[in-house]
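Note that one protein chain of the assembly has been removed; the remaining protein chains are unaltered in position.
Here is chain A:
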Amino acid sequence: MLRFKEPFERRSKGGWPVISGTEKFSHNLPQEKILVFIRGSSKRELSQKRGLATTFFNVQKCTLTTKRWLEPSGGLNNDMEYFLQQLINGVTLGSIYGLIAIGYTMVYGIIGMINFAHGDIFMVGAFISLILIVALGVTASMPLALLILALIAILIVSMALTSVWGWTVERIAYRPLRGSFRLAPLITAIGASIVLQNFVQISQGARNKPLQPLIPGGFTLSDGSGDSGFVVQLSYSQILIIVVTTVLMIGFTTLINKTSLGRAQRSCEQDRKMASLLGINVDRTISLTFVMGASLASVAGLMFLIYYGVIDFYIGFLAGVKAFTAAVLGGIGSLPGAMLGGLLIGLIETFWSGYFSVEYKDVAAFSILAIVLIFMPEGLLGKPEVEKV
């Protein structure tokens, strides 16, 4: 039997998709040839599993490999091309983390609580996008203009619907507890996260959802003619993700710095009571913060879906913790900090798995979280926190 170590993971390695995971899954993947990475297997076991895997994934050619293949070997990993590819992948991943991290940082800034359910809001956003894509029949074979139009429409609808989820979570789980003892909102946040995860698991099924690549192709920066023969690709989807993130970042920074809503948010952050005395509707401002965070998370969800091509109900947990790590690393409460932290976490994770070990990449991210919180709780761009009575 095939055993996979992680729910699902795809990385580009020398142009081949690499799959690893512990969960059994049976569906067709868009690729014709697949490299299945199974750890803890001997060579002989692998050859037994190969035939199984080929039928399992319904592909013509299936190559199985053990851990050894992925370990750094001088020739493959110590060159510029490999580094460049990791850099591109890292920035893309970092952009997605950054978008989610903004939601954490804004909510933390304004009410001083960790919105544990935010990662799951991201997951819901990804699912809404997926459902819209499948329901509207959007595929890569559509004319380009139509595809772009459809994606923009999906993005807007998904942002709107995910915002409703974010708003509802705030309304039901957090607002009644404002002013309660400090553990209460944390516990409801965990509860909300469990509810969202299990609701999606029940309503959408536990199996992961593969999607045909929507935006295939890309620029080949290095065609493998170098010493290493490593192909470096900058795919169109990666460009899209980086561009969308940059545009949204600029937009939201302007929103916070220039508009009256942003002013209201910043004043609530400084002193909620005073802000309400000056005629700011504090509850509405907080709700809007959640709405903004959720809509950014839904963008991240769509980007994740386009980039990885597969989602399940559990993606929100890891992405959420990592995005939170990013927010803390950048300095919680700071918008540019969240973006910077996101990029750093994305890069660290990619380089860690590219040069050290794929298995321990989550450990790397979690360790950074612990180290930053212990030694540098104010983060890179944050303000030191003063505990008040």
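We take it that contacts are C-beta pairs under 8 Å (C-beta built on N, C-alpha and C of every residue); 3 or more make two chains touch, one makes a residue touch a chain; residues count from 1.
By our rule, contacts and distances are computed from a predicted model.
The complex includes a chain that is not drawn, and of the options "Sensor histidine kinase inhibitor, KipI family", "Energy-coupling factor transport system permease protein", "Amino acid/amide ABC transporter membrane protein 2, HAAT family" or "Formate dehydrogenase" the UniProt name matching it is "Amino acid/amide ABC transporter membrane protein 2, HAAT family". Touching the missing chain, out of A:186, A:242, A:282 or A:380, is residue A:186. Which of A:83, A:236 or A:317 touches the hidden chain is settled by the complete complex: it is A:317.
Among A:140, A:194 or A:278, only A:194 touches the chain that is left out of the view.
One chain is missing from the display, and on chain A it is touched by residues 3, 5, 22, 27-29, 39-40, 58, 113-114, 116, 124, 127-128, 130-132, 134-135, 161, 164-165, 168, 172-173, 176-177, 180-188, 190-205, 207, 209-212, 317, 321, 324-325, 328, 357, 359-360, 362-363, 366-367, 369-370, 373-374, 377, 387, 389.
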